[in-house]
Structures are given as C-alpha cells and as structure tokens.
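Of the protein chains in this complex, one is absent; all others appear in place.
Take a look at subunit A:
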Amino acid sequence: MASSYTVRVNDHEFLSESVMDEKSVVYFRHSERLSKKTHGLSCALADGDLEALAALGRDTDGFLKHELRGPAWLALLKSRLPFDTASSSKNGGGDPHRDEHQIALDVKRSFGDIKDDNAKAFLRHALERTIVRVLRAFPQLSYYQGYHDVCAVFVLVFAHASAPGVGHNLSASTSSTASAEGMDAPHDSDGSDISESLSSSSISTKLADDSLLLVDSEQLFEAVVIFTLLYLRDFMMNSLTFTIDQLALIPLIVKQKDSYFYRTFQLDKIDPFFALSSILTLFSHDLRPQSDDAPSIVFQVFDLVISANSMMVPLVAYSYLLLAKKDDLLLRYKENIDNFDNSTDLIHGVIQQEMIAGSSVQLWNDILDASRNSSLELPRESKKILNKYSVLLTNSRGPILLEEVLTWLSREICLNESVGSRNARLDNKKSPVPKWRLLAQGRGSILVKFSLFIGVAAILLKLYMQSLEGHQGHRRIELYFDQIKSLKFLGLTQPRRVWLDPLKTLLKIGRT
C-alpha cells in the first residue's frame, strides 16, 4: 500500500510539469491524500488498530473531521485509561460541586459565536451538564475558568447535526434516540426545547431549519472524564501553582532553540504568565474568535495531544509560536520599551498584540507540523520544576488504571496544598525569585555547594589527622579521599547524593 502511494505521488509530481497547473495538482494531491487518510482512519477504527490510529492522528490534518475524530479520540482515550461510566453516577448524581456557580457563569459565556439560538442553548446545556457531571463524579478536582473552553471543544466534536428531512438516522449508530420531546426536558434557562430520551444517552434539539442537533452525552462524558484525568490534573488543583510550573517549561524550550531570543526577550527574567490562557485551554480560548479556519486548528491541537499522549504539545506549540514570531516580537519590544512600566507588562503587551491575533492559519499549520515532528521531550530541567505526579511526568505507554490516576491525583492535591501553605508564609516576606528561574539561569546552588565542599573538606582533614594518630578507619578515609579528589576534577555539579554519602561514611567513622 505504502509503496503504491509513493509511486502515485511521484506521478503527480511528474504531471505537474506537463498537463496540470501547479494549483490543481496541489489540490488534487491534497484531496487524494485526504480520501486516502479517511480510508486509513476508518480501517484503523474498524480494526481497533490503535497504533495506526495514533500515527494517523499525529500526522498532518489530524483526524480530519468530527465523524472520525469523536470515535478516534474515544478509542485512544479508553485504551489509555479504561473507565466505566456506569460506575460513576449517571445524571451528575453526587452532591453539588463547590464550583458550580462559577461553571454557570462561564457556560453562559460559551458558544457566543454560534448563530442559531436553539443550537447555542443546546450546546450550552450539554456543556454545563458534562462539566457538572465530571466534577460531581470527581469532587476532588477544582474547576478553573478555561476548563469550560476545553470541554466546549469536546461538545462540538460529539455533536452531530442531521439535515432536515433526513430523519433521526444519525442517532442509530450512537444510541436509540427516541425523541421524547417535552417528557423529560431538563431545565434550561433559555427555555428552548431540549429533548432527552429516557433510555438512551443522547440529547437533541430541533434547529430553526428543522434539522436535528444531537449529542451522545455518554460518549461525551466518557471522553471528557478520561481527558481530564489524564491531561488536566495539574490545572485542577485548588491553586495555579502546578500550572505555573508547566508554563515555566516554555522559556526552557525556547532557550534550547534560541538562547539569543530567550535572553533578549527577557524570558530569563519574567514569569511567562502571558501563555496562561493558551496552555490552560490548549489554545481553545485564544483561537476561537479569530477566523473560520481557527476551529480546525484547535481540534488538531487536541488531536495531537491525544495521539501523542502528551501534554507537552501545547507547551511546545506555544514555544514554536514564539520562535516563529521572534522577529516581529523583538521589533515591537524595542519600539515599546519606553511605553510600559516593567518588563512583565512589556512582554505581555507585545505578545498579546503580536502573537495570537496576528497569527495566520498558514503559520499555525507550520507550528502544528513542527510540533508533530518534535520529540515532545521534556527540557532537561523539567524534573526539578514539576511535581512528580504532574501529567507531564506520569504518562506511560500502557493503559493506566483508574485507581492509579486517582492516587496520583490525591498525592498531587496533597503536594499542592503543602506548597500553598508554604507560599502563604513566604508571601508575607515578599515573593522570592521562583526556584525554576534560578534553575533556568543555571545559578543558585553553586554557592551552597561550594560552602558544603569547604565544610566537608575541613571535617575530613580533621578526621584524617585524628585517624593518622589513632590508625582507626584509616582505609575508609583513604577511599573516601579518592572519591573527593575525583569530584574536585569533575567540578561541583555532582548530584546531591554524592555529597550526602561521604557524610554518612564519616558519621560511621566517627562511631567506630
């Protein structure tokens, strides 16, 4: 298969020089590639070939369209974290979640660009229902503004419209949607007709043009729950601490690629809060209102996260976006250097005016391609910055059990709370330079290590003198001295362990 495809592509290239003009060849190749990919995706879905599915999702254009995207997301997500919906209460049972007031406020402001009022009300209803259900099922998660943007992407993927007159056949593949209008209509602030069949998992509404819009709410819920537990845990603590840790990787990725830009654009000095909404929402907040093409970009970001099983995707994509725009950013930076109160304001202002709004679809496609080809490896310093239960560190290839994820979650919450109380204490003393920045700048503990070295050396010397007199532990100290000598030549960048071990040895010597 693969070889015949290559041959045909070559044919086209040959044709382009003779019969067809360049544009039509590009179009032809593109449409053929799409139909080829559609076929590949359908086959992979039918065969349950998850590896092929993930490879196609990671490839250009992602999962192409929602009919394929929904099932593909669900298949991949379920393979990573088997989740039994039946075990979680069905209609958002459980006690109301503490954040439901905020959820209502944000849902009201979602889908603002959907023109059909019925459709808008329907999508909002599906969104609120899903978010509330997830949070009631896992009340330990905290809601954040932006989570609704993420969930809105899922609602759109799992919503299907059937053309007027086509009937309700679309639902056949998902569930038996015996439209029970008015029977079990959920409360809806806009008072529109939203039907919910009693037995099935679908909800639907009739649009102005008589077509039917429906969402399989079980599938939607399942996909959102798994995605949330696998990829959004860091954001759903009761503070932004671990989110800020994730943001800190952006300057590190940029530094690896272009240290000049990193320094000139002050990324070594300021907190990268400017990337907050992009990362928290996987770009679904910033890209939405820009253009008609923007939505497809957002879905492809999600395709890539799910296919690559990595929340490095948004961080890498953001870093690449910064790098792609670096000339414009530096120009605006220089122009505005006198116009802002401080560097944080300056960089934020410049980025906000230049980056998201000023990025074309073509640029975004390039960014996505670069992210697809990226290894998505964490920067070297990441482990010192992230907590060890972070979604960036706990991804594994095989399926993860729900219990396992929930254990990580509860440990992460504990850590977050202990960090929170520590920060509260520090707050009174005015915030110090964050540890990640010290690490990023390669500064910090050198002085500490040096003092330690002097101290240990002094103790050693003293013990050495004593042992010369007493002839006790002589051998061990000699061995240890060799270790110290080799360290000295290696420099002082040894892991901390090396410094602790000799002390232990010394303590033992002291006791003998």
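Quick note on the criterion: contacts are C-beta pairs under 8 Å (C-beta built on N, C-alpha and C of every residue); 3 or more make two chains touch, one makes a residue touch a chain; residues count from 1.
Please note the rule applied: contacts and distances are computed from a predicted model.
Trainee: Just to verify: the chain that's not displayed, which of "Nucleoporin SEH1", "Ubiquitin-conjugating enzyme E2 2", "Galectin" or "Ras-related protein SEC4" does UniProt list as its protein name?
Mentor: "Ras-related protein SEC4"
Trainee: Taking the full complex into account, find the residue in A:S239, A:T264, A:N365 or A:N395 that is in contact with the omitted chain.
Mentor: Within the whole complex, the residue contacting the unshown chain is A:S239.
Trainee: Taking the full complex into account, find the residue in A:E51, A:D84, A:D209 or A:D338 that is in contact with the omitted chain.
Mentor: A:D338
Trainee: For the chain not shown, which residue from A:G40, A:G146 or A:P251 touches it across the whole complex?
Mentor: With A:G40, A:G146 or A:P251 as choices, the missing chain is touched by A:G146.
Trainee: Touching the hidden chain in the complete assembly: which of A:A119, A:L232, A:L280 or A:L368 does that?
Mentor: If we include the chain that is not displayed, A:L280 is the one touching it.
Trainee: In the whole complex, what residues of subunit A lie against the chain that is missing from view?
Mentor: Interface with the chain not displayed, on the subunit A side: 102, 105-106, 108-112, 120, 142, 144-146, 148-149, 238-240, 244, 271, 273-274, 276-277, 280-281, 285, 288-289, 334-345, 348-349, 352-353.
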